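Part of the complex only, each chain left as placed.
Per-chain residue numbering starts at 1, and chain names A, B and C are given in the order in which the chains are listed.
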């Protein structure tokens, strides 16, 4: 049957990752010779490498053959499609796609679905016709940061957004989440919202210019951590560390280090390794025929100096525990 | 005494085509030695081997009795050889002085920096006896062809070479400039410099050379001592047959086909008007830089006029686009064929067919067979050598490229031919053929406008002559008035 | 009649393409030795299908390059005509009409580039660099940055169909390549392109309509970009304003591997097609061998250069 176009942030047929075991029991046994393929955006970003790490963790634990491939660069849409198609022709039992854009992997997904291979859309870009989605709520990233400002800067003030590549779903949602939430609070003004194309250098330049123009700025929200770290340098260069709070998104290890060092005020971690593990588990459950909801939401948390040590762990069990405790 | 230069048993092939077969040439110190032959005989190839542009397949080079290996232009200049190339090889954006010292700049401050001042002073000194008016700091692209050729000559003098090879150095020079070159060559001779001189102009060769080597189809025909050997003999040995002497025939009719009224472009051409009748050969004479090329380009619509109009068959042709003029029946044979004439990588057929592409197409598809057949017919007519119309035009000798371009306008059934220096760089044999061709065109009722710096050519061809001076048409000479003296008198500006 | 000359001419061209073909064969041999799946019919069809879009773009690019220009704006042109065409289809306009409009949009973009280059007298690189931003901006502004979904099934079925087992996109490319070959080698326009690219001034003096020729090249390039866009939206079932990123580099690489000279005047349709397949086969083979992205990048770089070296060794001089 035709599925309604998926909006991963608002799809009603959803559940939280934490409820998986409770509702569907322990992970079913995996038949021998199971092969799972993952196609990711690009390996030049730590986020996607960590996601792959999560897939691999589960695969290693259960003895599953796992192949993880990525496009050569962000934006290489057809290259990613070719990779996905080439994987399908090798015969996998399940596929985990993190598409470059909402549409570019549709033919591969259709081909796989026609062949009876379950396809999971994991994070970020959302294929509207995807039957299964695992990932966090993109808008939530921005909302989390906005709420921090509302709670910690009661007097309000001027804030700015450094956006990712124009036209990319995640960038748009994160920006919208932040801007809508903080504007609704009343006391804040988003004085600038400009694109830096995921580039640290461009983010640095944009932030320097914005600081020049609004010396009384109190905060930046950047759509990812790389850009946030560029912003941090611009803020430092302007000598305004005390006045300006800087937030990123993704929770890459450099961001953790910067949070610890007090350079970066915070980042919204969406726990890519854990997300990868959850996604692989969901794939295995689907293969076993479990009727999961369409969307399985993965966790995210605002990491600041206060809680950084809690979440800075490579022990996934501990992390799961910490998140469940939240 | 050992000769200054001995080239012996030189072989050279381009792919399957052998263009030099065991050619030998000897030049003494202080001798001016002609190198003669028809288009494609292999003259430029031989000199290019001497100057390190090409490598010989076999043969020896000896200078002052010593064997030399020359594999690059550098080697050649180290060996004391300088060359004036047939095709102007210059860098448009660099200044005259920079072009003259390219690859051998004068330096200062420890050899790290170019001493521009010294280069410019030296360039001025070298140019003084040839043309003192050339601005050595101007980019070379702003110079006219003749001036650029003079710069090439001066460049060869720069290196104080012992051997200077001149490949058609005067192809665009006026008689007066040729006179100055002769002075320079005599000076070089006095210093013991040897000169190899290539030209298709027999009178020049007889004036400057003491001896000559004759090539035909890449083979050595022999060596002649010059004042002793009559022209007819030399030409006969060059072409392997005797040439009929040409006299002027007139075929002009009454009807005016082309009119130019008040054409003006900057100061290059000022208020030039002319009319050309059916079957008429109208020559435009004048000094280099007098604006003849520019006038022709204005008539052909290649450059846009500031003022004035062009009429064909009494009708004004609007717009400055060459296509409209071509459709009206005009065709321009440009002065600088390498830059403005040919598409190097493309075969002769295509080069010929460009203006008449429609004629060779049916339903928008080119009829290759018809095109090839017509090209072969035309090229046989103009005696292209070798007669292979599928070869890229760039692999033909200069003269043969020129013939192919003439064929281009023949293919387009052009009624009004605009020839700019039609026989520049064309050998005597081909020259006679081209004169005959022009006459045939006139006889068929076509009209021809010829810009030429060679007065014998003007006298041979013209029904009527216009003399240009400083961008204006200074005089019109009718039948009976066309003499070298008359032309020269009107061409030279009053002091 | 032309028997004595045609073979010589043709063999010269074929010789050049043979070098490119040799490169392809080498790649094929290596991959089929390394992975058995490579040389199976479905996989070969897969390669062709995946090369189809690049081939479309590269065919237009080849004509532009031959006429002495370059077109960096192909990706955004494709994006713009994709979103406009898709929007019409989704709004219920019949697919053939929507496709016509989309193709017209592509040609209009080419017209824009061409006019600035010919009448404006600007350098092609910089005009189409400007176009790269401009057309992308149009596509993004028009859609607000969101993809357009809901391409009608009829249209999708067409692009995903096959003729005698050959995917329709491949068939389309073959037809287009044939057309491009005829244009280049059998029509005055093709001769004009080679003349303009080879020596613009000489072409002008010879009565070649220089401006119209260049204009035609850019318009064909725009048209080809929108054909590629149509194929793509048919396959994806959606049109995204961000599609077509980096297409220009792939297309230029394919044309260059196929023997086009970026100085203009020279290039080959056959060579370009082989160049596209080389790039497609490369990507396919590396994925089959599960080579990681970074090493794929490495291999791409090496193979572009090696292909050019082989090609260079098997053909004549072409200058650096």
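Details
Heads up, the rule we're going with is that contacts are C-beta pairs under 8 Å (C-beta built on N, C-alpha and C of every residue); 3 or more make two chains touch, one makes a residue touch a chain.
It should be emphasised that the depicted structure is a prediction, and the values quoted were computed from it without experimental measurement.
Per the structure file, chain copy numbers for the whole complex are A x1, B x1, C x2.
Simple rule for what comes next: only the chains that are shown with their structure count from here on.
Steps from chain A to chain B, taking the shortest chain of touch contacts, total 2. Using the average of C-alpha coordinates as each chain's centre, A ends up farthest from chain B. Comparing per-chain C-alpha centres with the mean over every protein C-alpha atom, the closest match is chain C. Distance between chain centres (mean CA atoms), chain A to chain B: 72 Å. The distance from the centre of chain B to the centre of chain C, each centre being the mean of the chain's C-alpha atoms, comes to 43 Å.
Separating the CA-averaged centres of chain A and chain C is a span of 35 Å. Shown for chain C are the residues in touch with two or more other chains, of which there are none. Considering their complex, residues 5, 42-44, 67, 69-73, 75-79, 81-83, 85-87, 89-90, 101-104, 106-107, 110, 128-129, 165-168, 172 of chain A touch chain C. Within the complex formed with chain C, the residues of chain B that make contact are 300, 302, 322-323, 326-327, 332, 334, 339-347, 350-351, 353-355, 357-358, 361, 364-366, 368-369, 372-373, 376, 388-390, 408, 412. Interface residues of chain C facing chain A in the complex, by the touch rule stated above, are 37, 42-43, 46, 50, 53-54, 140, 145-147, 149, 160, 232, 235-243, 245-247, 280, 283-284, 287-288, 290, 292-294, 296-297, 300.
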